[in-house]
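What follows is a structure written as structure tokens; I'll ask about it next.
One protein chain omitted, others in place.
Here is subunit A:
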Amino acid sequence: MPGRMSDPSDSLVPFSPDVRDPVVYSLHHDLKAPISRLSISWSKGNCLRVSFFGKKSSNSSAEGSGNSNDQIGGKVVEVKLSSEDGEIDEAQKRRIAYGSVSPFALLQSRKNSMSLLSKMSMGSSTYHVEWWEHVMEYSKDINLLLGSPKPLPSPVIEDPKTVLKAMEKPTCLKAAWELMEIFYADKQSQAWLPESLVDWLADYDNLLSETGTTVYSKLVDLQKELVTLQAVEDNPKYWEGISSALAVGWLEIVVKLLRLHGSYQLDQLGNRETENGLVEAVAVLISKMPRIRTELAVGRLGECYKTKPDFVKAWEKWRGQITKLECSAFWVQCDHRQTREGLKNVLQIMLGNTNSLNTVTSHWIELYISHFLYVRPFTMGLESMYSLAQKCMQLKPTSSTHRLMGLLLGILGENTEVVLAECSRSFGPWMVAHAVELLTAGSKQAEILLHEERYNLGGISIEELHRLVYAQILSSHALTWQIAPIYLTSCTKQGMGLLEILLYKQPIQHNHLLLKSLEICRLYELDSISSNIMKIAGIHHWKHGKKGSGIFWLQQAQDEVRLNRIAQQLFDFVGKSISDESFKQWEGLIELLGSEARTVGGLEFLHKYRDFKKSLQQVQDGHITDAARQAVESLILLMKNPSTPQRFWLPLLHDSRTGPGIEAEKRGSLVKLLNWSEHPLLNISQTNLLLNKLQELSMAKLHPDFIEADLPPHALNSVRLALATNLGRAFLEE
């Protein structure tokens, strides 16, 4: 049998036999009495409803206690099973959910047309080039949703003492998305991964401050003190800040800080000329730092080199200048000890002294980045990046792994499973469902892994599984369920199945929800679920007294079985109560049915039946011959009309034989249309028509589907006899 439960060969996540312990939540029911029983029920999406029933208290005299809580015998609570990280509130989550729909849908439709094109033997190389661009566009769109373009920790003009720009705290979700984008989607950054990480850390170092000291947190502290300090250069924190910021490549901050040095002040310039010259020389060297990358944003310092040889040349020249400055004789003339030592340390960092780097950085990733910048600018390939990361982690061990670091290590370790698991565990279903697009674009291997259909998952791929899980979460909320279909329809195997269940569970008694559901059905051609929904709506309205809308929806559903039953009920009713006051109500309903063009279930004929009944009524009331003629006309019309269901033929004929008042008290005034005393009302051809119908009916009786009318057993024969008599009289008459 295929798919044994734990075949190690298709083991996906390195699975340890000791399954992680279940998460234990506590549910508060606030009931005084002990609980006698629980009951559970799934609500929308992944909401679970739990009913608690209290034990019946032994003392039945609780009535007198007056405590209202005593009257509560139980409680129902709803539990939402999403992991709350609290970083992003619910409204923002929904905004992201809504915003990501159109980039996702666009990418899917592009994917579909791409696969069509590639089937038509397109050159695969052009296909790839274009595909990266699409994925990148998608990634940028999503990225934009996760937060506005963030101000860098870069100098601002307004306040010379503000080195760190105040900014809104970015979210880990955005940081994680950008990490994925750098490594999987942005093919242009592939050659400059270290520099991309430098930029990434500049944006998100403050997120790591939650768990410990970082360069960012040091600078925040320094910033607070800067305002009050007079001679900044005397304070060791000033020099620490400069070194740390330099180590992680925040050159603009470093240069700005350097220029806050007291030797720049006009009154000081005269006697601290050498000192100021050294500070400025270092600042200039820093701003000329060669970077191996295509470009730098406006206002960023450093000089870009796109090719390795150019960079190496510039790098060596730059290092030469630093060495030269280090050996310069001016240092002796610099009287200010802190400046001398601070600047020397800065030069050591620029020269890539690993001890200095280790001292001035806090988190391992900061040390890691400083290595890229000053020690190994040519680090290429994930393997060497990964081993460097491990080295840095050994040098700066952390007690707990930050979720962003877990993700980064998974990426560097080139382990798709771990990346996916980290995404899912730390950032939730939205992240996984959307980041899979980046992962699959990242490598062929990942694509195979994520698209492979697995028996264990019920024949779907991991990609589809995560979309289904995400769609189910969307289904949990009234404001997001409508976008779940977008994700479900991108699931080729099981999406439609889940969509049908989702639609079936919408409360149809609310008209706007009913119409919304039907619209979705129409969009995705879900005819059977659509007719089922209309059927539920029809029955609901019918049983709740809204007969007209009940019939309307049943007609829309083309539910012949139910409409036939309704037709029967109406027929019986019209037959019985023609003189009844309540007939008015029914008459309106029948009117409605007759005017409906697409009638199903033989309701249309009721319209004509009413006319027939009215004429019969008049016959009874004494307008004898004219009314009788009219009744016969109506009868013939009814019998000729193909929309009159066969099962009503006999009751109709039987009616016309006996008249409407079958009840005992009316028996005296029985109108015998068929045996009209003055002269036969039906001519030969009319009588023949009815006889033929009768014959057809006798034949139909042999058919297994025949529905027997609720009439006395001799009805058929008595009608036949009446017709035969009439035929004889008609012959004589003509």
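The rule is simple: contacts are C-beta pairs under 8 Å (C-beta built on N, C-alpha and C of every residue); 3 or more make two chains touch, one makes a residue touch a chain; residues count from 1.
To be clear about the criterion, contacts and distances are computed from a predicted model.
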item: Omitted chain (choose from "NUBP iron-sulfur cluster assembly factor 1, cytosolic", "Ras-related protein Rab-2A", "Protein SEH1-like isoform X1" or "tRNA-splicing endonuclease subunit Sen34") - UniProt protein name; value: "Protein SEH1-like isoform X1"
item: Which residue of A:F52, A:F104 or A:W131 touches the chain not shown here; value: A:F52
item: Listed residues A:L107, A:M405 or A:I462, member touching the removed chain; value: A:I462
item: Contact set of subunit A toward the excluded chain (per top definition); value: 1, 3, 5-7, 10-13, 15, 19-20, 22-32, 35, 37-46, 48-54, 56, 70-81, 84, 454-460, 462, 465, 468-469, 472, 475, 478, 493-494, 496-498, 500-502, 504-510, 513, 532, 535-536, 539-540, 542-545, 561-562, 565-566, 569
